[in-house]
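One structure coming up, written as structure tokens, with questions to follow.
Here the complex is missing one protein chain, while the rest keep their positions.
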Amino acid sequence: MNISNADKAHVLIQALPYIQKYSGRTVVIKYGGNAMINEELKSAVMSDIALLNLVGINVVLVHGGGPEITDMLKRVNKESKFINGLRVTDKETIDIVQMVLAGKVNKSLVQHLQKCGAPAVGLCGLDGNMLMAEKLIAGEDIGYVGEIKEVNAKVIQDVINSGYVPIISTVACGYNGDVYNINADIAAAQIAAKLDACNLILMTDIRGLLRDKDDESTLISSVNVSEVPMLKREGIISGGMIPKIDCCVEAVRRGVSRAYIIDGRIPHSILIEMLTAEGIGTMFY
Amino acid sequence: MNISNADKAHVLIQALPYIQKYSGRTVVIKYGGNAMINEELKSAVMSDIALLNLVGINVVLVHGGGPEITDMLKRVNKESKFINGLRVTDKETIDIVQMVLAGKVNKSLVQHLQKCGAPAVGLCGLDGNMLMAEKLIAGEDIGYVGEIKEVNAKVIQDVINSGYVPIISTVACGYNGDVYNINADIAAAQIAAKLDACNLILMTDIRGLLRDKDDESTLISSVNVSEVPMLKREGIISGGMIPKIDCCVEAVRRGVSRAYIIDGRIPHSILIEMLTAEGIGTMFY
Amino acid sequence: MNISNADKAHVLIQALPYIQKYSGRTVVIKYGGNAMINEELKSAVMSDIALLNLVGINVVLVHGGGPEITDMLKRVNKESKFINGLRVTDKETIDIVQMVLAGKVNKSLVQHLQKCGAPAVGLCGLDGNMLMAEKLIAGEDIGYVGEIKEVNAKVIQDVINSGYVPIISTVACGYNGDVYNINADIAAAQIAAKLDACNLILMTDIRGLLRDKDDESTLISSVNVSEVPMLKREGIISGGMIPKIDCCVEAVRRGVSRAYIIDGRIPHSILIEMLTAEGIGTMFY
Amino acid sequence: MNISNADKAHVLIQALPYIQKYSGRTVVIKYGGNAMINEELKSAVMSDIALLNLVGINVVLVHGGGPEITDMLKRVNKESKFINGLRVTDKETIDIVQMVLAGKVNKSLVQHLQKCGAPAVGLCGLDGNMLMAEKLIAGEDIGYVGEIKEVNAKVIQDVINSGYVPIISTVACGYNGDVYNINADIAAAQIAAKLDACNLILMTDIRGLLRDKDDESTLISSVNVSEVPMLKREGIISGGMIPKIDCCVEAVRRGVSRAYIIDGRIPHSILIEMLTAEGIGTMFY
Amino acid sequence: MNISNADKAHVLIQALPYIQKYSGRTVVIKYGGNAMINEELKSAVMSDIALLNLVGINVVLVHGGGPEITDMLKRVNKESKFINGLRVTDKETIDIVQMVLAGKVNKSLVQHLQKCGAPAVGLCGLDGNMLMAEKLIAGEDIGYVGEIKEVNAKVIQDVINSGYVPIISTVACGYNGDVYNINADIAAAQIAAKLDACNLILMTDIRGLLRDKDDESTLISSVNVSEVPMLKREGIISGGMIPKIDCCVEAVRRGVSRAYIIDGRIPHSILIEMLTAEGIGTMFY
Partner (left out) sequence: MNISNADKAHVLIQALPYIQKYSGRTVVIKYGGNAMINEELKSAVMSDIALLNLVGINVVLVHGGGPEITDMLKRVNKESKFINGLRVTDKETIDIVQMVLAGKVNKSLVQHLQKCGAPAVGLCGLDGNMLMAEKLIAGEDIGYVGEIKEVNAKVIQDVINSGYVPIISTVACGYNGDVYNINADIAAAQIAAKLDACNLILMTDIRGLLRDKDDESTLISSVNVSEVPMLKREGIISGGMIPKIDCCVEAVRRGVSRAYIIDGRIPHSILIEMLTAEGIGTMFY
């Protein structure tokens, strides 16, 4: 990087209004996809969060971990089976899911973020009964996959108030004592709503919502949630985008000011989206 | 149980002076052995902790998990190897250790304790940089086994102050970013010292310190830490008891009022030790 | 008492849900009758309150003192005269009443409770203008007997917040500067209502409400306050029970969850009622 | 009173530096003698305290009550007996003392002060174990007369912090559970020392320390406590003045800035001493 | 002054109910006219405020400064021009106004009040965006004279909470960045309303509202704001009194309990009005 001092100052100064806007507010980031696999991208995400935390923004990091789960299942000779994109989760699998998410992925993120200077605490949906769920009823029985019935945000808020970034694995507590795997996008959306977050950011492996899905130059920068049904009818929102955008709509409907789908493959996409004039993904409001 | 109301009242009233003594104080309990394997004993331990918590005693639960680690290693076809009682821990093993302790054992205890009515948060040594360690240098290289260099008790205290029972897995953070496995007895002792705990309780699978190790009726009820060297010379403290009692001595030397070795095989041994006139293990002071 | 350690642990564990239920809540106990005269019963009551206080329940003790008043009046050659169960109270009498209740009975209870380990402060209705009253107009003029017009609970709450058990004598402050004697049951009920207490407990010298007043086995365990009028018509609630039960009904109507009439002649009846599965008196809800 | 508005303003303005000096500080006043018997003087004292309280001075009122005790003893046909000015106090007498002081005098003062607008709480040495005492050993056995061994000022400070004027009867708690009568001057001095009061004021029935005890014009306005021994040798401090002045000396020695002996027979002597340029008694520093 | 001690005490005691009434409440005083020019009157005002501050009344001092502005304008050879009593204020003039009020008059008052023992902080309408204004549209263009659109009382309250008397110059901040001169009576009234003050006091150079403006004995002591329109019709409220009384009415309408017009030419008129039975001006309620 060969940037003049004057330019550096300008960049910092231009971040000023965005910092003012978000200072003291809560932002929930769903972290997943390539940004979680590629080490360089991962470091960029961690730096971004540490910076946001430092300028007074309360970041809550909700993470997935599909590839690491699949990998671990393979190691214990357990095949991963999916129905409609949902992992079939028997007792043995949910045990592995909990272990990998809450024990490996989560605590490793805690360690990584702390190296960047932001103190962190790793939680899962069991801590403080944060996520209470019931078995998801959806056609075929896919086992220990749950649907959130209650979000007890007190433990998250306590961790924020004590000065840590909460990092959250989305396994949930059944009322019967079972553990359920929860879709991380949905959990992030519901946590954002319960925390009265100003922003929900879903990191994905696509550029955003494209009018022509094969042409990144047709990126739609912002969408009023009332336009979503029409965009679905027009087929612009389709396939894997549907559940993600439904999360955004749900979050906005329940009081989150803005929900973003951003491209986790671009380094520092969080920072660019939040602290510069350039939005780089699609914003729902 | 067929106890008269009058007797019930007497039991409660007799607990009064003990509750008064410990109220508002911190007690660190190292949980392990049979009490962690047998489901009935486990339920009794959880009830005991919930009750202590309720009457105003700050319980910090530090747990081990050897059998579950061994089991998981077996499932990934990894043989457990021990040198001088310490698990040889290569990179793959420490990953499994972290996963099993912080993801499975820890969060399951959180869930169990909460069912008994005590809100809990599961932490490991990585959270808030709680346990900072260096590689243990002890004869042969046994890999990622660490020695605690620093205990940052702030995160534990924060969790207590927010109203939760902290449950702690003893994996630690290396200054170089590695993760180390830590002996849970030692970790418990050091955490107790740093938290200015009044009591350290090590749950074991023996009756306590016996003058004649084959005769439980020779239980030594209390030991002044200054007598320990002589008891070692006499062979009364020997074998696996040595490191456990060294932990007790260390804790007492660093300000913990009393350290106990109690028999985890007796249901409610914690409660009996703490809230009745009968001590049931060996106390070091 | 010859109870095994296991049984002791069970008793303590069984108290757990009751402690959870009442922890942080306020319970107003009207103390009087035999439980105040018999030294052994008195000690049991004091222990019970100290224990409840210790496990986080805010106890407010409201006491009577009829026998001690009568005794003192006798010593100054003043005959006690009653009309419809109410003491005829001339100026000299109210002076004695105030002195005996607020100076002797009250402060002795403070001293006794503190010996059991619960710090206490003795108040009367004059302190902080806690009880404001007017002359009771009820047929014949019976002098300085008052009716509560206002309960200023701030002083009680302040004493609780500072960590003491408030012990209260029920003499009240007239708007004109006079002092009035107040029925302690009624005062307890009104204080409970004002403090948003969860429980009101009236200690009496009977077993509870009996369907057949000569047969203790016909104890009615719980009564919905809406059933009271019928029970009166049926003659089951009659005589001296009427004003006591009216206090219970009044308290429940004004927001106290439950009001109990318990038998003060049974040692530890408070503890048995509050911390065991056995209710031993009659509960109004 | 026929004072011009200008003069009124001057009086108020001249009080300014004194209010500034004492604002937020604690003043312990021993109230007794004529000022407690004469109704007009009593009203003046109550007004004075209410005003001091209002301008931000923490007043602690410690009272005696000898005449009322004597009167009550007479009513129960008990003769008052004194040895060296100390009341011989058998069990029956100490009961009367406690009743009269803590029940009658104390609570009546609470009521009176509150009529003047200052919220008050009546305490005795038993509340919060405020005054712990042992039997006074002084020549002949005079029964339940005690010597203070410990002042637990927490309960007094709590009452001040909650916004009330504490009014204190000086009966104390024996370590054995007995109650002892305590000299109120001594108690006031020790309470002042423990509370780090800036002023101790002893109200008496004399003009102050007089060089010639028959000539009020020889009033000594201020005395350095180091001069007291000489004044005793010269006989200027003699008789009943000795114990009072010893209290003053003791208080000053233990950190109270100034101790005053003022004439309680002059209306508003407290206010004049504290808020005007005119000292009217004798100050020890 | 030759007042007896007894009389001094009476004056102080008589202030008691007034201090009780205002303690902890906020009083906004508009300071101007002769009381600001005459050094002796000024000292009296400063003493009065220091005393009110000391007895727990939160005084907010809003000041004018016309004569000093005129004087400074003269020194820079700028003629003062008035239209309908309002100063024509060009850019150069508003600069002088800001400088004189916020730099000279304000900070000199801060210094003076502090000499009397009350810590003070000098603010103007720009600090913390306290007074937001727009150009006053009133017939002819008179330049930078503004009308308040918003009062942000946070900065005033912060200064009070930190223990200082806020002294306020009434220049305001335009939304466009201009500075406007604001009528100090109006500003005081609006600040009083926003702070929920109990009293607004306007110091003037007249005796109060007179039924016959040439006869001070016809002073009207109190006026219900509903009577104002009739008093205007009758010509009793007329001329320069109209805007001042409109301020009083406005303040009362918006929640200030009482608004006073008092005679600043009488020394200590504030104290006499507030702490004695004698009202000396006209009260609007």
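So that you can tell them apart, the chains are marked A, B, C, D and E in the order they are listed, and the count of residues begins at 1 in each.
Heads up, the rule we're going with is that contacts are C-beta pairs under 8 Å (C-beta built on N, C-alpha and C of every residue); 3 or more make two chains touch, one makes a residue touch a chain.
Since the structure is predicted, the reported quantities are computational estimates derived from the model, not experimental observations.
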| item | value |
| --- | --- |
| Omitted chain - touching chains that are shown | A, E |
| Full-complex contact with the absent chain, from E:Ala15, E:Leu51 or E:Leu123 | E:Leu123 |
| Candidates E:Ile19, E:Leu101, E:Val228 or E:Ile261 - the one touching the absent chain | E:Leu101 |
| Absent chain, residues of subunit A that touch it | 1, 3, 5-17, 19-20, 23, 44, 47-48, 50-51, 54-56, 116-117, 266-268, 271-272, 275-276, 278, 280 |
| In subunit E, positions touching the absent partner | 72, 75-76, 95, 98-104, 106-107, 110-111, 114-115, 119-124, 126-129, 155, 158-159, 161-164, 171, 173, 177, 179 |
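The criterion applied here is as follows: only the chains that are shown with their structure count from here on.
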| item | value |
| --- | --- |
| Rounded Å distance, subunit C centre to subunit D centre (Cα mean) | 36 |
| Distance from the mean Cα position of subunit E to that of subunit A, given in whole angstrom | 57 |
| Geometric centre distance via CA averages, subunit E-subunit B, whole Å | 69 |
| Subunit E residues counted as touching two or more neighbouring chains | none |
| Overall pattern in which the protein chains touch one another (line/ring/star/complete/other) | line |
